[in-house]
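Other chains dropped; remaining ones untouched in position.
Every chain is named by a letter (A and B) in the order it is written, and numbering of its residues begins at 1.
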Amino acid sequence: MSLQSDHRIGKHAMLLLLSEDECNMPDCWKSCKGKVGTMDSQKIIAAIETAAKNNGIVDGDIYRETHALYHAIIEALHGITRGQLSIGSVLRTVGLRFSIVRGNPYEKQQEGEWIAVALYGTIGAPIKGLEHETMGLGINHI
Amino acid sequence: MSLQSDHRIGKHAMLLLLSEDECNMPDCWKSCKGKVGTMDSQKIIAAIETAAKNNGIVDGDIYRETHALYHAIIEALHGITRGQLSIGSVLRTVGLRFSIVRGNPYEKQQEGEWIAVALYGTIGAPIKGLEHETMGLGINHI
């Protein structure tokens, strides 16, 4: 594919969460990580949006950047929730770590920047230990 | 969590796809990997089921094993397709690598065996290069 092999933005985003090794991401890319535990989908979205703005990954004053990030988050949440975006309303809770990466995954300069949101953690009943792992990845042009 | 830290079955399944390092999975666990490129969801399911049977990860004669695997696959596909299980019918194509891991992720013996299906690859228009990365993970008790 025309995705450059060392520019795979989704893979980089997920390895930030899964691997302890130093990650050799391209220098000019921006990224950050965070955590959120909740029964409420909107808190996950808010936590990721806030982290992205505070770390200068998106400019909160430009709607197109917020819009791109929002859809990447929603796509990642589909992997987490697998069928319905609901969490607490179907009596589930999640404990997630997230990463956000912004960079240019394609060789052609015209493809510009893209954003990846990766999520990894647990989902389950609101009782400690009654949970299994869950993952999600969303990617959008920005 | 009561998930043992080195027994995270979903993380092991995804690292089999993303990382080139030797994976230190518990000895007694079973796993395999494969590839499938298609516009047709049912071919993804068939490829994973066939690999799981051929590698002795599930027993194809026992419905409860097939049933557990089937739902893990469908959950992983939700991460890949993000909202609708359709691929070709919405003019998309995927190129995926998959891994299947069977093992005991919990300390308590009664929790028994679970199965994880991880998917990583690209999704996009049926034209080379017009694609981005996609991931999915499904986990079920078996």
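One rule holds for everything that comes next: a residue touches a chain if its C-beta (ideal position, glycine included) is under 8 Å from a C-beta of that chain, and two chains touch if they have at least 3 such contacts.
Note that the structure is a prediction, hence the values are computed from the model and not measured.
Colleague: Number of identical chains in the whole complex, 2 of which are shown?
Modeller: Spelled out: 2 chains shown, and the full complex contains 6 copies.
Here, only the chains that are shown with their structure count from here on.
Colleague: Mind checking the centre-to-centre distance between chain A and chain B? Centres are C-alpha means, answer in whole Å.
Modeller: Chain A and chain B have C-alpha centres separated by 20 Å.
Colleague: In their complex, what parts of chain A are in touch with chain B?
Modeller: The contact residues of chain A facing chain B are 1-3, 8-11, 14-15, 18-19, 21, 74-75, 78-79, 81-83, 95, 105-106, 114, 116, 118, 120, 122, 128-129, 131-139.
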